[in-house]
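I have placed the structure first, in the form of structure tokens, so that the comments after it can refer back to it.
A single protein chain has been removed from this complex, and every other one stays in its place.
Let's turn to chain A:
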């Protein structure tokens, strides 16, 4: 499901300010981050009242503050509903991450509403972009929609590079996506220890009992229907095949990236968004079973690519952005473990020193009485250390 009509596209990207509002869980840095004003284009002004009520309905009160400030204006409100982040990523869900990355690259002012465990908003078929009356749901369609709104990250690409983008995206979806789905949803250790608790904590009870299971089943279905045909009759063989394919795909991507900063020169494009969206969760999320992650870590240019995008495009915004909090917690934990390790090393060294030091001669009891003392000392000899 590749992208459409970006070839020969619009010449200039529109600049906008990114505004992210987090309906936070307490402990992640609290509620709202400071809103930023952005300019509204004249053609949107007449629709302001109408749109505000729509957005207010959907966003549930975000704009009350601005209204109260007496006519705070905003650009066309594009609202994206997606899964939240963790482990340093803005979103753990691959498709949401693709859209978020593309929005950053193209400068689209996207209001991100994270799915949390309230009953607001929908949870199915995420990520969803809502804007005025349009509801767009799959990443390819969302990217198309953004391009039509003149947020185009590909305007510098030649026709051939555009064709290459389509081809590489198809390669990603065919070879890498099954392995990502498997690592997240089907591998039992990973699913029960990491994925399911994470998603269940962000879905209101009692849906949290049902929805992760449903997502897992959907992932398994997809893998089996597309990859599970004979001669692979057993799930293990399918798994082996998809991991082989995924490693080959990662190698190909690494070869293609080489030493350049992004896939097509120095500005990020759609392909960078897709690669980032698929590879970053594999790289960053801490799983018990990590064979693919090990492979990713060996490809240092892909790791560098992900880290670059994270540091350039996803750190500038938001104080109270949870991954920062998470990071400090992780950092503290790391320091603590390092200290403990150092201490244990010291203790071990001391132990070694003690053992290697020359043995003290066994203490001789004072010979009070000649005969009995001798006997005693003789009898005590075997007991000395």
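Heads up, the rule we're going with is that a contact is a pair of C-beta atoms (placed from the backbone, for glycine too) under 8 Å apart; a residue touches a chain by one contact, two chains touch by 3 or more; residues count from 1.
The working rule: contacts and distances are computed from a predicted model.
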Name per UniProt, for the chain absent here [options: "Metaxin-2", "Chromosome transmission fidelity factor 8", "Trafficking protein particle complex subunit 2-like protein" or "FAD-dependent oxidoreductase domain-containing protein 1"]
"Metaxin-2"
From the listed residues A:150, A:222 or A:295, report the one that touches the chain absent from this view.
A:222
Hidden partner chain, touching residue among A:111, A:147 or A:175:
A:175
Residue-wise, where is chain A in contact with the chain that is not depicted?
1-5, 7, 138, 159-160, 162-164, 166-168, 170-171, 173-175, 218, 221-222, 225-226, 229-231, 252-253, 255-256
